[in-house]
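With one protein chain withheld, the remaining protein chains of the complex are depicted in position.
In order of appearance the chains are A, B and C, and numbering begins at 1 in each one.
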Amino acid sequence: MKYSILNLVRNSFSYHENWQKAWSSPELKSEYDVVIVGGGGHGLGTAYYLAKEFGVKNIAVFEKGWIGGGNTGRNTTIIRSNYLWDESAALYDHAVNLWEGLSSELNFNVMFSQRGLFHLAHSVHDLQEISRRGYSNFLNGIDAELLNQDQVAKKIPYMNLNGRYPVLGALLQRRAGTARHDAVAWGYARAAENLGVDIIQNCEVKGINVSNGKVTGLETSKGSVNVNKVGLVPAGHSSVLANMAGFSLPINSVPLQALVSEPIKPILDCVIMSNAVHVYVSQSDKGELVVGAGSDAYNSYSQRGSFDMIEHMMAPLVELFPIFSRLKMLRTWGGIVDVTPDRSPIIGKTPVENIFINCGWGTGGFKATPGSAHVFAETVFKGEPNKIAAPFSIERHYSGALVDEAAAAAVAH
Amino acid sequence: MFSPLSSKIAVDSKAVKLESVSFVGKINLRIKEEDSESRKIVSEFLRYNLPNFSGEVQGNNETRTAWLGPNEFLIHCLDAEKFNIINKIRDILGNGFYSVTDVSDYYITIRLSGEKSIEVLSKGCPLNFKQYLNIKDSCAQSYISKASVFIDRLADDQIFDISVRWSFAEYLWDWLEDASKEFLSSH
Amino acid sequence: MSNQNRTFSGGRIDRNKPINFMFNGQKYQGFEGDTLASALLANDVHLVGRSFKYHRPRGILTAGSEEPNALIQLGIGARTEPNIRATEIEIYEGLEAASQNCWPSVNFDIGGANNILSRLFPAGFYYKTFKWPPSLWLFYEHFIRKAAGLGESPKAKNPDRYEQRFHYCDVMVVGGGISGLSAALAAARAKCDVLLVDENSYFGGYLSNSEASVNGKKIDDWIRIVCEELESYEHVKLLNRTSAMGYYDYNYVTALEKVTNHHQELSKTLPRERYWRIRAKKIILAQGAFERPLVFADNDRPGIMMASAGMKYLCRYGVLPGKSAVLFTNNDHAYLSAFEFVDKGAKVTIIDSRNEASDRVKNRCKELKIKIYFSHSVISTFGQKKINALEIQKTEDKGNKLVGAVKKIDTDLLLMSGGWNPAVQLFSQSRGKLKYNKKINSFIPDIAIQDQRIVGCNNGDFDLSYNLENSFQSGLKVAKELGKDINFENSNFNGKEHIPFVSAQVEPYMIGKKGVTKGSKHFVDFQNDVTAADIFLAQREGYISVEHTKRYTTTGMGTDQGKTSNVNALSLMSHIHKKPVDEIGHTTFRPPFSPQTIGAIAGRSVDSLFDPIRKTSMHKWHEENGAIFEDVGQWKRPYYYPKKGEDIHKAVNRECKSVRKSLGILDASTLGKIDLQGPDTAKFLNMIYTNAWSKLEVGSCRYGLMCNEHGMIFDDGVTSRLGENHYHMTTTTGGAARVMSWLEEFLQTEWLDMQVFCTSVTEQWSVLSISGPNARNFLSELTDIDLSKESFPFMRFREGKVCGIDARVFRISFTGELAFEINIPARYGSYVWNEFMTHGKKYNITPYGTEAMHVLRAEKGFIIVGQDTDGSVTPFDLNMEWIVSKKKEDFLGKRSFSRSDTSRNDRKKLVGLLVNDKTTVLPEGSHIVEKSKSQPPMKMLGHVSSSYFSPTNGHPIALALLKNGASRMGDEVEIPLMNGKVIKATVTDPIFYDKEGLRNNE
Partner (left out) sequence: MFVIKCPYCGERDQTEFVCHGEAHIARPKVPSEISDEEWGSYLFFRSNPKGIHYERWTHDHGCRRWFNVVRDTVSDKIIKTYRMGQSKPEIENE
């Protein structure tokens, strides 16, 4: 049933008793053309585009828990495309373009809210950084505005501009913003299922069968299946799956935490990021402040981090917004992010034939969801990396052709 | 002579006392853990054994030496004596593998004492004071809020010499002073 | 009339101490000991707020930290605070509070229209609509946002202080009910270091002020005696008004203590709250349990409250919240409230969903003439702003069918009890596993992961004697595990409670007049307005995992985090799927236990203590002489020193010119300095730097580049050989700590045999860098060192006296002029600086800041690591192959140079740029194209990394990293600016001044 205001009204007369399942829970088949491992936004999106744009018929998404329960369900939802390097800019801007039509495309409101994102500059060095990135965005056709202190002051009331590290300026991307994270997973799942994709939850991949360097099947908690192609999109668990297939990755899985405050009436209507004061914050539609913390330096698969990471976020938040001091932290949580040396993702082929991988999005892959899924679908279908995806191969770690967003000092959220 | 605490006014109450300690000689000494020969030579020169384990402080009327690491010590001495001692150590150890460095200005020392001194420290220092620095002549390194510190307990009475890098001294002083506030007023 | 609902006597309030407060602009009076909720109820105020989504009138549901409804805006101005639970706040003179989420008032709330339209707003309605057209989402969202949220943020800076402290103890007991007290008592008697916390202002928990007794003693006396004993031990700390918030690995618990919140006057010195970071060897959780609401139609009206809450208002606060009450229960224990209400003069009717109750309660009801309706259910309630009547009907088929006549009962208070949920939040946070207990129909702790014990109701045990004894024994066991002597008498506590809690019948919901999904609202989560119908809808639509149900309906996501709602939601799901609750599972409990003040976590690391300000020893002089400072990491560095009427450009031009013409002075103290000693130092430097160090003579200096193992430049600086085995290394200001740790990493983990020791000496030395043609003339007047060209050539080091102070002087230059870097022990830095300024007058000595330094070095084509490099630049990219040794077999980074991408010859290279118009200073960070187009995108060739007006040359200069730079010399390129202008420039060599390097060799 199509989602629309009309149908909502219509259904209200029958007390909403006639809505259908957004997606169902089919039985595992014995064979699939393509299995996508990982039911996060990237995985579900990949399945959706494989079905929609490449007409692949027999696709399944295997999710070890519940769809969207990985990092898709636990991120601070910041979306932007103002990356420094051309390769990243192309990838993330492709995503923003898709975000803009996503609610319509999926017939599911993902609440992509382009309320603008400010990267604050607190020092001469920061100013140089935002200027360099802003100019590069500008010439890549990505919207960018460099603001001075007065302009920032006008746009963000209540921010303390003259703290220990004064706000000297900002890089503004107006097309940036946030989206409703859960809806992204659910929307893709519903749309994919409509195109015949099997979404199989509570199905953990526990082994990958490879023969003659080529994938043949998967062992899962629900049984074995034969496969033609596999797309690995398991975010925090990418090394675990790579190991099953017999290769390793340039990745560490580390905890990354975030928190929300209690809900309050609208007070902050844009996204704020500051490297020097170490905070990023926005306000959700429900009214909570959504605040991101730093990642821990140690590897962990426990979806929780050290509390001092959360503590280290609070003083910066109060420094930047002294008015938030009396508000209350409501809930903290953690995710497992897979971090590459250059903070850029890995998308492409693997040492095993017909296994493709899409991982390493680390602390910043939510924003890429539609773009990543789209280029990966093409990569899986054609067996060769899509043009936008090509620079993000595993090989770059041997050749040295890193896409080093980390070095360029733009935090990757 | 100028110190970053030159303009600070000492805090003086029964609960908390805060004062800045004027420059004394501080020498960083490094000798390998397994180099017992050199350790012996230096011990003979100092006329006491170099401290052997974490938290240990040794000394006599002339010098006071603290353990900083398995191959690292901090020797305190009269300011006027520091170069003599450095040169003497160079003399006796010759061309071997060790290092001896004047760090008298690198560290600024704040003396914290008073009944509430441990409570003041506990506000920003993660050490378990029941386990560390619980007796006189013991030392520990840790941090206080955002400054790395070396703390030396001088007396059973709560007297602590806190050494901190020069450029963090003002911050640490202000922090300690602010932390003392609740114990200073009468209520 | 004031305090009309107050009983004549009883309660723990001080009737001699009236307290005045304001609520929604009205004056009220309560007594010391009241909470805002009890004081409001005493004044017959039931309607306190509006719900989140439907803006329904809401009252006070509970009497503790689990309250989902009675959230108010406390205080005004800078001290205002949203979402405060009226059930927790102790009143004080002058307290001002207001309802939130309503406009214009709580009595008449326009948003209440949402309730009428509520059929349109089932769970997740927003996913299904507002999608078209996409451009309008921001518009729709504006209204959604306005309607959402609860209270308002303060609009001014918080005036209060927050303290923090670390605390270590043997045993931490969370919860000061009788179980916690008993456990603490045992541990304390065994001489353990004990910390006991309770979120309430008092100890004793649930049973305080009740009729229970221990060994014949009234429970309140027992509590008092135990507290007194505990307080008498020096090794015991009791903290009331302190909530344990987070339970992390290795028995690390955070807790928030309200220090002065409950005072009318806030202290200037005492903090408002104190945030505790506790590490305990053993933890005993004794958090008790929360009473569970019943899910029936319109169960959210003001005047509907938990049975135990009603009892607490009556017994602790002397407030009778209703005179004609109905108790709706599924268990015996709640009858106690009914008895208490009747005792205080109220009329009570009991609706029991079960078909039987124990004789004990039935007999008592007979005595008190209380009517009981067994196998009955409340099927609807009435009353706009407060309940005034309800309807009941007989049920059959385990509550699934309504039979017989509907009976209407007038009432002004509905007490409900659905059983008890142990407070498993902290246990679960500590990674403990829960299991579903069918006896109490709730989750209880199962497998503990950390060193902890769970006692009392927290563990699902509700028998008083058992809890007293078992908790005491747990305290002893813990003490024993800690090696304490526990050879003393057992407690032999024998407790008596009126009506013990045994078990409750489960009804996931009570069927209403219209069923559960058709229009009537059976609230499961009061705060987030989640109804049973929403839970049904989520299942119907496939959001079947508990986690999906939670996120789709938002149940359990409010400020109470589902303390009252979670278990009901789960048993409803269990009912729908016909699966045991165990198989449904539960959502993840996460810290904090209760919402926790952000300012308290920030502590005193705010304002001037936010981050250390690192200053050099000459800082005061800079300040007094008008320097404008720049933040470089934590350091403050003089950026430039404007004279009257000068802007940055004028000042920098003047500063640069003085250096080139006569004499400038720079405070370079912030440079990182590392002292290296040991026989292998040269060998070590050979590995660390790209160039060769074996042949550096004593007394000489050399510039070096450091690369990481990826072959990318990460720091640079001059290192000098002070003695045979003794070197002095300098690093960039920002890189000092990183370099130190880099050196240690290789010494400690890779080359354990290498004989080198590193000691940071950054702050040991103040560094005065003097530069300019007059540098030698000037310095020679103040030093005993022979400065002549012959005896002290360029790139050499000498020791001697400067202004009478022992100094190390390095003849190195970053400006390209004749220059000396004078290192003085920090305590004399400002003295020597002052001397220099006095003696330097005749040379017009000019202090210059970092900006002039940057200009001067750029004129010379010297790079700044971090500005002209960014972690992706090799020495070759900077045309610095001269500094990369070809002879050395190995050094850090070398191997990476030969990788295919790193050895590409079309990489970006450092070049100079001269703008054709001779006037435009290119923005730093602007990008270069071959030929601009009218519109982006345009293919970029590189970017401008440094750009200044060069006073020496009289025109702008720039450094850039340009693709194929070396082969583009003389080419014209374009730099399109954001304002639409396009600047043309010519690619040149990056050295703009004194190419031969004659001046610094002077």
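Assume a contact is a pair of C-beta atoms (placed from the backbone, for glycine too) under 8 Å apart; a residue touches a chain by one contact, two chains touch by 3 or more.
Keep in mind it's a predicted model, so treat the numbers as computed, not measured.
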Chain not shown, its touching partners among those shown: A, B, C
Per the touch definition above, residue among C:E744, C:E799, C:E881 or C:D917 touching the missing chain: C:E744
Residues of subunit C (touch criterion as defined above) contacting the omitted chain: 166, 248-250, 252, 279, 431, 449, 709-710, 741, 744-745, 748-750, 752, 889-890, 894-896, 898-900
Contact footprint on subunit A, counting only the chain that is left out: 237, 239-240, 243, 248-253, 296-302, 304, 306-308, 338, 340-341, 397-399
Interface with the undisplayed chain - residues on subunit B: 54-55, 68-70, 72, 126-127, 131, 140-143, 148
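Rule of thumb we're sticking to: only the chains that are shown with their structure count from here on.
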Selected interface, A-C versus B-C, where C-beta contact pairs are more numerous: A-C
Where subunit A and subunit B are represented by their mean Cα positions, the distance between them in whole Å: 49
Geometric centre distance via CA averages, subunit C-subunit B, whole Å: 33
Centroid spacing, where centroids are CA-atom means, of subunit A and subunit C in whole angstrom: 22
Residue list for subunit C, restricted to those that touch at least two other chains: 605, 608, 611, 613
Multi-partner residues of subunit A (each touching 2 or more other chains): none
Contact footprint of subunit B on subunit C as seen in their complex: 163-168, 193, 267-271, 277, 279, 604-605, 608-609, 611-617, 634-635, 675-679, 724-725, 755, 757, 759-765, 825-831
In the complex, subunit A residues that touch subunit C: 3-5, 7-9, 12, 15-17, 19-25, 65-66, 68-69, 73, 86, 100-101, 103-104, 107-109, 111-115, 122-125, 127-136, 138-141, 144-146, 158, 163-165, 180, 182-183, 186-187, 201, 261-267, 276, 283, 285-287, 306-307, 310-311, 314-315, 317-319, 322-333, 341, 396, 398-402, 404, 406-409
List of subunit B residues in touch with subunit C within their complex: 1-4, 23, 28, 30, 71, 95-106, 119, 122-131, 145-147, 165-168, 170-172, 174-175, 178-179, 181-182, 184-185, 187
